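One structure is given here, and the rest of the page talks about it.
Yeah, one chain of the complex is gone here, protein chain that is, but the others are all in their spots.
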Amino acid sequence: MLWYKAWLETRSRFLTCLATLTIFCAVFVGHAQELIRPEWTADCNRLLFVTQQFVVIMWILGVVLLGMGGIVREKAIGTSSLTLSLPVSRARLLGVRAGVGVLEAIALGVVPWTTIFLVSSLARMPVLISQVGFYVLLLVGGGLAYFAMAVLVSSLVEGEYTAPAVAFGVVLLTAIAFDAWLRPFNLWRLVTGDYYIDRHTYLLSGHFPWLGTFASLSVAGLMLLASVKVIQSREF
Amino acid sequence: MTNTTVILTRDLAKSYGSVAAVHGLNLSVEPNRITAFLGQNGAGKSTTIKMLLGMVRPSCGEGTVLGKRITDAEENCQMRRKVAYVAENKPLYGYMTVEQTIRFASSFYPDWRADVARRLFNEYKLPPQQKVQSLSKGMRTKLALLLAFARHPELLILDEPSEGLDPVGIEHLLQTLVAQSAEGVTIFFSSHQIAEVERVADHVCILDNGRLLVNASLDQLRQSYRRIDLVFASAPPEREFRITGVEKIQTKGHQMSVFASRNAEAVIERAHDLDAVSVEVAPVGLREIFLETVKEN
Partner (left out) sequence: MFFKLSPTTGQPLYLQLMQQIRHATETGALQDGDQLPGIRTLAEELVVSPNTVAKAYSELEHDGLLELRQGSGAFVCVERRTRSMADHVQAARRRIRDLIERLREEGLLDEEIKRAFEAELLYPAETVRKR
C-alpha cells in the first residue's frame, strides 16, 4: 500500500496543480480563439506554441512541487521511524514515490493539453492531434528531468521549506544557465518546442527529438538513482 | 518461536562526531521473556534500538536480531517483517484516517491478526473516519500501539510505551504485554515507569551514558541487592566494609548504611564480627537500584 500512501501525500498538491493548469489552458485558449479567425491556421498554431510556453513554466513548477516529500521530510515531521520500520527497502520507498510522481507528471501534461485540444476543436480551430501529441511528449519527455531533480533535492536537503526553495532555485539557475552557457543543451528550448517550430506555419516540424528526449530521460534516471544512493546512506 | 538469542550485540557502538552515544554494548535478549531497558534520557536507548532496526549505522561492532545481521540492509529488511516496533513519539501519518492507517499497516505483515485488531479497535473506542492529526494524544498513542499489538511478531520492541497513557491505559498496556508474552512473543521495551517494569519484566538492562551497567534477571536483582543499616557503638569502621559486592557506604554519626549489589551475607557477618549494635537488612526496589547504579557511574 505504499502507492496509496504516496498518492495520499501528493493528492492535494496534484489536484490543485491539475485544476490550475487545466482551467488556465481552457480559459487562455478559449479567450484567445475569439481574437483569431479560424482560417488563419498559422495563428492557431502559434496560439498552441504560446500556450506551451505558459504550460511549460507551470508544469515544471508543478512537478518540482510534486517531487517534494520523502523520508527526509518525514524525519522532520517525526514519522520516519514508522516508515523505516516497515519491511520494505529504502530503494522501494523512493521508487514508489518517484513512480507516483511520474504518473502524476504525465497526467499533468496530458489533461491540460487534452483540454486545449477539446476547446480549440469546439471553436473549430484546425488543431492537429499530432501537434498536441508532439507538445505533450516534448513536455513530459524533456521535463521529467526537473521532477527527478526535485526528488534528488528532497533527498539531500532537510527542512520543510528549504527543500522546495532550493529546488525552485535550481529551476531558475538552469533556465539562466541554459540560456547563457549551455546553448546546445538548452532543455528549456527543447521542452517548449523552440527548436522545432517553423516560424511560418508555427507547426512543430521535423522528426521528434528522440535523442534529446532520451538524453533528458537518462539524466532524470541517473538523478533518481543518485537519490536512492543518498537515501540508503543517510541515517535517521 | 526461536530458541536462539533474539537480540545479540557485540561491542556495538555509535559516535556522533566526538560524542559517543553508545559504547561497546554487549546486549543479549533471550526469547520468550519480557526484557526491560532502563536508562535516563539521552543514555543511548533510542540510538541502540535504531541501530538494531537499521535506521542508524553502528560506528563499530555488530549485532543480530532474530539471527539476521543488523548491518546488512537486505537481512535487516527481512527481519523487520517479524518485528513490531513502536517508536517513542508514537509516529502516525496525520493525513490518514484511523481506518486507513490500520489498513495500511496490516498490508505489510503476514502475521497481522484482524480479529485482535477489531477487538482492540473497539476497546480503545477509536473513531474510524477521523484523521489522525485531529486525534487526542491518548488516542494517537493507543492507535500506534494497536498497530503493533494486532500482530503476532517474534519480537516486540517498544520505546516508552506508557507515555501519553492514563493509569487505565497503562494497566491495559501491561495486560496486553503479558498476553503477548504468553503467546511466545519476545518483548523488549524501554521505560521510565519503574513501578510497571517491576511488575512485568523478567529481565532488566540498565544503560547509562551509552554503557550497559546492569544486565540481569529481575529475580536475581531482587535476591542479591540489599541495603544493610548498621549502628555501631563508636565510629563506624567504613574501611572494613569495602568488600566485593558493596557499591556504596554512607556514614552519619554512629550509623552506617551499606548498599550491596551482592554478597550481603558477608557484610552481615563482618558487622557481627565488628560488634555492631544493630543490624537491619532490607530489600532494595528497582528504583533504588537504578538510581544508585546511575549515580555511581
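All chains are identified by letter, namely A and B, in their written order; residue positions are counted from 1 within each chain.
The rule is simple: a contact is a pair of C-beta atoms (placed from the backbone, for glycine too) under 8 Å apart; a residue touches a chain by one contact, two chains touch by 3 or more.
What you see is a predicted model; the values in this text were computed from it and never measured.
Any idea which chains on screen the missing one touches?
B
Taking the entire complex into account, which one of B:81, B:103 or B:222 touches the absent chain?
Among B:81, B:103 or B:222, only B:222 touches the chain that is not shown.
In the complete assembly, which of B:60, B:114 or B:178 touches the absent chain?
Among B:60, B:114 or B:178, only B:178 touches the chain that is not shown.
Can you name the residues of chain B that touch the chain not displayed here?
32-34, 171, 174-175, 178-179, 181-183, 195, 198-202, 218-219, 222-223, 225-226, 265, 268-269, 272, 275, 279-286
As a working rule, only the chains that are shown with their structure count from here on.
Chain A to chain B: how many Å between their CA centres?
49
List the residues on chain A that touch chain B in their complex, please.
1, 4-5, 8-9, 78-82, 84-90, 232, 235-236
In the complex formed with chain A, which residues of chain B make contact?
Interface residues on the chain B side: 50, 53-57, 73-74, 77-78, 80-81, 83, 85, 87, 89, 91-93, 95-96, 100, 103-104, 107-109.
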